[in-house]
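Of the protein chains in this complex, all but one are displayed in their positions.
Chain IDs A and B follow the sequence of writing; residue 1 opens each chain.
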Amino acid sequence: MNESENRKIEIRSAVQKRLGKIGTHLFLSLWGIIVLFPFYWMILTSVKSYGSYNSEYVPKFFTLAPTMDNYITAFTAVPLARYFFNTFVFTVVTTAIMMFVVILSAFAFARLDFKGKDILFSMFLSLMMIPNELVIITNFVTITNLDLRNTFLGLILPSVTSVFYIYLLKENFEQIPEELYKAAKVDGTSDFRYLWKVMLPISKPTIITIIILKVIECWNSYVWPRLITDDSNYFLVSNGIQEIRENGFGRENVPAMMAAVVVISVPLVVLFLIFRRKIMAGVARGGTKG
Amino acid sequence: MKKNLTAWLCLLPALLFLLIFMVYPLVDVLIYSFEEGYNFASGKFWGTGFYNYSYVLHDPYFIQALKNTFIIVIITVPLSTGIALLISLELSSIKVLRDFFQTVYFLPYVTNTLAVGLVFMILFKKTAYSDGLISLLIQFFGGPSVDFISGPYWAKMFVMCFYTIWIVLPFKILILTAALASVNPMYYKAAQVDATPKWRVFYKITLPMISPMVFYLVITGFIGAFKAYSDEVALFGTDLNAAGMNTIVGYVYDMLYGNSGGYPSYASAAALILFTIVFTITTINLMVSKKTVYYS
Partner (left out) sequence: MKIVLKHLTKKFPNRNKKIKDEVIAVNDFDFEIEGGKLIGLLGPSGCGKSTALNLICGLEKPTEGQIFFDDIDVTNLPPENRGVGLVFQNYALYPHLTVRENIRFPLENLRGKDKLSKEEMEKRVQEAAALVQITELLDRRPSEMSGGQQQRVAIARALVKMPRVLLLDEPLSNLDARLRLQTREELKRIQVETGITTVFVTHDQEEAMSISDTIVVMKDGVLQQMGKPQEIYDEPVNLFVAKFLGTPQINVFEGKVEGGKVHIDDKAVLDAAGVSDREVYVAIRPEGFIVDKNGALTCKFINREVMGRDTSVVALHDKFLGDNIRAIIPSEEAVDHEDGTVSFSLKPFKVRLFDKATEERIKL
């Protein structure tokens, strides 16, 4: 070790650090662009007029004459508002019923004692391994035989239970100290009042997580609605967009299609930007895509 | 006794739904898969046996779907996990813009796959009016004009994998950045004092410490990729057989419904074959992990 060698090491480490920082930011920005570009492109295309879009052999990266016409087309030429409304109803009702079912079951498993609890719970858990693709076939037949195709009931019923969410909530319920329950019992609180007044407020973060995950799932669901609806009055946005792609707008009207895509994407993106932290924390805790 | 009753009442809705829409279908799908010549309209069949499996396994569409699915799995699972790891590592090394980048990277998670798939389609598709932005970009750098949506197989597969990775990365990045943040910085300081080269810090310290999470992502990644379907529809439309881009799940649905549908027996057989594949791969994964993953 000597002075001049040390100076060299100092300079080299400082330069390396600086270069590394620059490289890191370049790399991250590149991926940021790859992620954001499709969003930019869909907004950009949605405000280009039909004529100008088709006349651009090399698409322009901006437009000087933005137009809202495509949005009008999107809502008038196809029943986009209808799809929206359907999805909204489907999402709200499915999530509400599921929360009811899930909370009651988690409560029973976490707080109540009954014969066969452990066996039943392990049976529930083993159901978690069953992929949706396996049971969807019979469900399709069942709903068809019940004459529930093209009804909200048919859309909603098979997706109002989730073993995974029951599990998640039950674990959360069980972390509430036993003393609280005993104290409530001494005060003469009924089980359901305790659930409503104590357990649910304490488990609020988990409940919100479950709601968020379910809403995202509902809003984006495609496969089941596609199987169960062929009447466009009952289409959800995913099916609607697929319908638009294949038959919509008479001819290949890309700007209008993009306007529809923007409209469909906006609710969840806005929801995400508002509840960013909650959603990300929730997904990290208990979510997978699909 | 009263307690017992309350409990069962609470469980009743869940039990009912699970029995009708999960347990019964599970049994039923097995039965379907062995009923030969089942007619959906009349509900009649003429025999039992392995014919459905044999039919499916000899169906060129199924073979194509099997091949496509395997290619998607083999390409996207390692690639997406690797890229996510790289991005998460870089993300963990910065402070100022970290929150911003994290938010941006997460966006694809909350978007409707069908809808954004359309954007990818128009970016890659060749039409009468334009070669498509990506193709033009390739031509700008001296490459050939390629139609990624209805052109050659490899081009379609490329878009397919690219889109799949774009869709699955947010979740992986989120999980991995959380895992990286949970590693005690003291270990990095200790390594620095010991003059540990960067790659060695990663390979010897970071990776083992986050290995349970990496492994979790690999398993869920495999399962998810084997079930690929709606991303394909988003890019290539509902008639995936015609596009030559069908997947196993797509094959199941096609057998069930639509122009080629009405064969729940074939669909059941195909679904069970898929389940067997996924189950086998997951088991192998678990066995490998026992040897390599470090659990504290």
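Definition applied: contacts are C-beta pairs under 8 Å (C-beta built on N, C-alpha and C of every residue); 3 or more make two chains touch, one makes a residue touch a chain.
Note that the structure is predicted; figures quoted are calculated from it, not measured.
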item: Chain not shown: contacting residue from B:G151, B:P208 or B:G237; value: B:P208
item: Touching the absent chain when the full complex is considered, from B:S92, B:T196 or B:N285; value: B:T196
item: For chain A, the residues touching the chain missing from this view; value: 1-3, 6, 9-10, 13-14
item: Hidden partner interface residues of chain B, rising order; value: 184, 186-187, 189-197, 200, 204-205, 208-209, 294, 296
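Heads up, the rule we're going with is that only the chains that are shown with their structure count from here on.
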item: Centre-of-Cα separation between chain B and chain A, whole angstrom; value: 16
item: In the complex, chain B residues that touch chain A; value: 3-4, 6-8, 10-11, 13-14, 17-18, 20-26, 28-29, 32, 40, 86-87, 90-91, 93-94, 97, 101-116, 118-123, 127, 129-131, 133, 136, 166-168, 171, 174-175, 178, 220, 223-224, 227, 229-230, 233, 237-238, 249, 252-253, 256-257, 264, 267-268, 271-272, 274-275, 278
item: Parts of chain A lying in touch with chain B, wherever the complex brings them together; value: 20-21, 24-25, 27-28, 31-32, 34-36, 38-39, 41-42, 45, 53-59, 100-102, 104-105, 107-109, 112-115, 117, 120, 124, 127, 130-131, 133-142, 157-158, 160-161, 163, 166, 191, 216, 219-220, 222-223, 226-227, 237-238, 241-242, 245-246, 252, 254, 257-258, 260-261, 264-265, 268-269, 271-273, 276, 279-280, 283-284, 287-290
